[in-house]
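One protein chain omitted, others in place.
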Amino acid sequence: MQGESSHAFGLAHHFDSFDQQREASYLGMWVFLVTEIMFFGGLFTAYVVYRSGQGAAFAIGSHELDIVLGSINTAVLIGSSLTMALAVWAAQTGRRKAIVAFILATILLGGLFLGIKVVEYSAKFEHHLVPGPNFHWQGPEAPGVEMFFNLYFLMTGLHAAHMVIGIGILLVVAILAWRGSFSPENHNLVEGIGLYWHFVDIVWIFLFPLLYLLGRNIQV
Amino acid sequence: MWKNVPLFPEQASTLASEVDALYLTFLGISIFFGLLVAGLVIFFAIRYRRRAEDEIGRPEKAGIWLEITWSVIPLAILLGMFAWGAKVYIGAFRPPSDAVEYFVTAKQWMWKFQHPQGNREINELHVPVGQAIRLTMTSEDVIHSFFVPAFRVKADVLPGRYTTLWFEATKIGTYHLFCAEYCGVEHSKMGGSITVMEPADYEMWLAGRDTGPSVVASGQKLFRVKACSTCHRPDSATLAPILHGLFGEEVELEDGSTQIVDENYLRESIMNPIAKLVRGYKPLMPTYQGQITEEEVLQLIGYIKSLASDATENQGPESDSSSPASTPDEG
Amino acid sequence: MSEYITPIRTYLAVFLALMALTTITVAVAFLELGPFNDIAAMGIAITKACLVVLYFMHVRHSSRLTKMVVVAGFLWLFILIAFIMSDYLTRGMISLQGPIG
Amino acid sequence: MSDTVTTPPRRKHYLNVDYGIKSWLLTQDHKRIAILYLISITFFFIIGGVMAALIRVELATPLGDLVEADTYNRLFTAHGVLMVFLFLIPSIPAVLGNFLIPLMIGAKDLAFPKLNLGSWYVYNLGALLMVAALLRGGTDTGWTFYTPYSSTFADSEVILTALGAFVVGFSSIMTGLNFIVTIHRMRAPGLTWFRLPLFVWAHYGTSLIQVLGTPVVAIAILLVAAERLLHIGIFDPALGGDPVLFQHLFWFYSHPAVYIMILPSMGVISELIAAFSRKRIFGYKFVAFSSLAIAVLGFLVWGHHLFVSSQSIYAGLIFSVLSMLVAVPSAVKVFNWTATLYQGSISWQTPMIYALGFIGLFVIGGLTGTMLATLGIDMHVHDTYFVVAHFHYIMVGGAIMGYLGGLHFWWPKITGRMYSVFWSKIAAGLIFVGFNLTFFPQFLLGYMGMPRRYHAYPEEFQILNVLSSAGATILGLGYLLPLIYLFWSMRYGERAGDNPWGAYGLEWETSSPPPTLNFDEPPVVTTEAYDYLSLREKKLA
Partner (left out) sequence: MTEAQHPHTGPKDEPGLDSELNVRDLSWLTVGLLVILVVAAVVVWFIGFGIRDRLAAEDPPPPALPEARMPYQPPEPHLQVDPRQQLLDLRAAEEEILSTRGWVDETNGLTRIPIDQAMDLIVEQGLPTPVSAPEPSEESPTGN
């Protein structure tokens, strides 16, 4: 990266203006997010296909998930999106300390999300509702319930992996922000990780109803 | 040497000629467009060769109508081929309701068959000719694919599901069966054969699992044993009518009427020859009623049907079919 | 064109809207609406996603190119799912006259 | 000895501006990165080609006598995987695209130079994984990795190979992303979209496909690895899963992927035809839009690989009719190229020989593709050598001809040297003849019913196989020649001027080789694309 500890990022040699650099960076990040849409899309497709074939089993499986923890997690993640947006605002307006503060808040909330997920996962492990050879389910529709949990772990696992990577990058960005690398002219990295983080939030916005809320109207 | 260069598989099912017609038509269209484009390219490349170092070409205005024309015409051709292909395809995958159901299980690296009567086979399937047959297939392990080039049918065989294909064989013979979906080490060896038999032969085969000599070969033997050949010679019509090429022809009877020679006529001629006396012959042929079983009649009929009108053909062993793609007949 | 800076109150408003929608979607899940359960859940999720995209991700005030990119992404996902479902929903309709044993 | 003429200092360009391995491995110059890619993909082309040679030697006899069945299966899998993922998909975009796009649009570099270098390293990481898999015995699933064989039954290095493909996919995504942003945001003043070279339009379409399609195969591969490693039976029928879902996800990418392989080649052909007819491409806008049409429509046809795999008949009908639709933009291009030749000033230089060869072979490959899209034909020839012939015609006879043509066209620009014209024409001829001899018999074999991926086959197929193998030898020799004379020319070839072909394009207005920042003065564009008239006037002025 250019710049020593207290120098802000400047203009790359192949760009003509800060505006051009910012627009390129923003567009590039969005193109990357489109690839992420398609990446998660494969799993969403599997979910739709299999759910259309065995809706009852999926509803039964969904009942085993903790809707309270899931809802809390949704709120936490939305909150972290808010703090992330505020971090970008701070970068736009050149508030160095605020950037760091908001990014740290985002990291904390993200960590909280992951922590709750760990709690949920261990509950599943205890009940043998884990993908792989150790799966065990006493009730009806065992094959379909196993498929539901396969998808649950794959989708939330991929999502969690994205969050871990996001938190890692946020740490780096926080350090860079502390060193004063960002300015209102060039804070593309903050905007970029912001876009990424919001995308992860959007994935969860879809995962939550699909996994946790289906079949709640049925008494099981 | 060229006789051995295979270019086309045999047509052994009702589907085969449809597929071949579709293919050849499309091939013709492709050759046309290929030659058209290649011809134009070569012609222009020669005609407009660069003659001076700094020569440049003459740009013309693009014409939207030209673009539309050469978009719409290929599209129309392609849509036509699509529709025709769709018709053949649906016909191939939708079995008629009277198709007899056989069961097939594929596993690495063999095919297991079960006839509706209960007989089971491995890697070989015997079927009667002229009967719509529907195969209900599944796999025990990985995806395989049931492919008989002579029938032009193919369908993947999946684990945990039933897939269906159907065919109606039209020609006696033995045809390759291939596995057409990669399934592991012995994928190349996961083949076999489909043997198409006369219905009578098929029944015999089912009953005793003894294929025995075919109808035609048995008929040929009977023709000698029952002394038919003492009178019916292939080269002389003095004593008795020549039977070669007789099947399907019209004959003139004593009373002036004509009749087409079909199976019923042949049977009647064997069992009660005087009833249908052929014009120009004395009533010398004895009746074989009581001296010959129905099965033997069928065999004789089968043999007579197989006699080509080439009178030089006589006592050589008759092969059921000669297809370049057939494996050695398993008799 | 210089960057548009979203005011904080907009962010807060969107945040509250998202929270409200989350509460609604959880509550509605417990009602018996037949097929509309799914439609409601997805509709609310799509609304939330739109809010995040437009405001948190600044798409509302970005170039038309960006908007096209976003639309293209979701359109492609829709194509993936729709075409694959066109297979699964129509299996066995034309080829077989009926289920087999 | 005063007043002597001192030799001017050697002109600095991107090749000699800096020496040393670090200056190459840490470069951010798109031109050097293109050379790095050239080395990598050539290396893997040779390995994939050697495997093809082994396959053809084995197939010359009906019995499986050269190698064991298991080895043969690993051979064709490696051949397909290496040729598709490590050679053909990156080939033109990562070599010619990387080198030329900034030049063609008058920019100093791509939008994200570090990402560009990163993409090369990611490519090598993926390639390393695949090589590791090969050294440990390779995989035997075929390049299509169909489940449940690949996820449950195969006893080979599936995970390593699959992860290799996964990683290489990201390299492809990075390149595509870079190109999209660059083409949108970094064009020179005056360079509107409809003044762009068609090469750029073609790469734009390609990049769209790379970005939208690759992630889906990535997740499909990941799921196979998960099913294999962790036994998460996502495609397991016992759990209500469907192996055909894998096929859907795989082909959702892999059909558009084949358009990734051909579109850049078509872009090259447009440039070659324009340059060697000294004429604007006829129907420029139509050719430009057809690149986008192929990119978009190419996403709607993948089910034509599943016609007999228990996909619903109705879906089969849809995919078939849409496949007919996607053939039309290709037809439009072919006709427009042909029309460009009319009243052109046609020079039979080597790149043009490749371009004209491309047109013929692409038409054959494409028409046989539409035959495959016809349901009634595909059900007979699916998974036979007819399909193998179709795709080799269009990938080798088409895409690779375009690649070689482009390499021969821009070689003087890239290296500053010219190669032996005589040997280049011999090679082109050998390749054309060898290629047709190799793959034409395979159409006949396929219709006869010889299935794909067969190690041993019935005797009656032998003579056509022998013809095919003979052709493969000639083809191999044909490919050997450019390797030799192009390499030789880098040291001993005649030095080339800025514009040895007299072609139109921003890349020809800078020196050969170009300076690191591409242009001494940032260009401003005032003419339409392929405006040879203005080019001649400028030269005369």
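Quick notes on this one:
Just so it is clear, A, B, C and D label the chains in written order, and each chain counts residues from 1 on its own.
To be clear about the criterion, a residue touches a chain if its C-beta (ideal position, glycine included) is under 8 Å from a C-beta of that chain, and two chains touch if they have at least 3 such contacts.
If you're wondering where the values come from, they're calculated on a predicted model, not measured in any experiment.
Between the chain not shown and the residues C:12, C:31, C:50 or C:75, the one that touches is C:75.
Among B:115, B:144 or B:187, only B:115 touches the chain left out of the display. For the options B:25, B:71, B:105 or B:259, the residue in contact with the chain missing from this view is B:105.
Of the listed residues B:86, B:129, B:177 or B:243, the one in contact with the hidden chain in the full complex is B:86. Residues touching the missing chain, restricted to subunit D, are 184-193, 238, 296, 300, 313-314, 317-318, 321-322, 325, 524-526 (touch as defined at the top). Contact residues of subunit C toward the unshown chain are 1, 62-65, 68, 75, 86, 93-94, 97, 100-101.
Interface residues of subunit B facing the missing partner chain: 83, 86-87, 90-91, 94, 96-101, 103-105, 112-118, 120, 134, 136, 138, 140, 159-160.
Basically, only the chains that are shown with their structure count from here on.
Nearest to the common centre of all protein CA atoms is the CA centroid of chain D. Chain pairs A-C and B-C differ in how many C-beta pairs they share in contact, with the greater number at A-C. Centre-to-centre spacing of subunit B and subunit C amounts to 55 Å, using the average Cα coordinate of each chain.
Note on chain placement: the centre of subunit A and the centre of subunit D lie 35 Å apart, centres being C-alpha means. Residue positions of subunit D with contacts to 2 or more other chains are 184, 212, 216, 238, 242, 244-245, 248, 310, 313. Shown for subunit A are the residues that touch two or more other chains, namely 23, 27, 31, 34, 37-38, 41-42, 45, 49, 53. Interfaces, counted as pairs of touching chains, are A-C, A-D, B-C, B-D, C-D. Partner subunit C is touched in their complex by these residues of subunit A: 19, 22-23, 26-27, 30-31, 33-34, 37-38, 41-42, 44-45, 48-49, 52-53, 67, 71, 74-75, 78-79, 81-82, 84-86, 89, 92-93, 194-195, 198-199, 201-202, 205-206, 208-210, 213-214, 216-217. Of all residues in subunit A, those touching subunit D in their complex are 12-14, 20, 23-24, 27-28, 31-32, 34-43, 45-46, 49-50, 53-54, 57, 131-133, 143-144, 146-147, 150-151, 153-154.
Those residues of subunit B that touch subunit C in the shared complex are 90, 93-95, 97, 101, 136, 162, 164.
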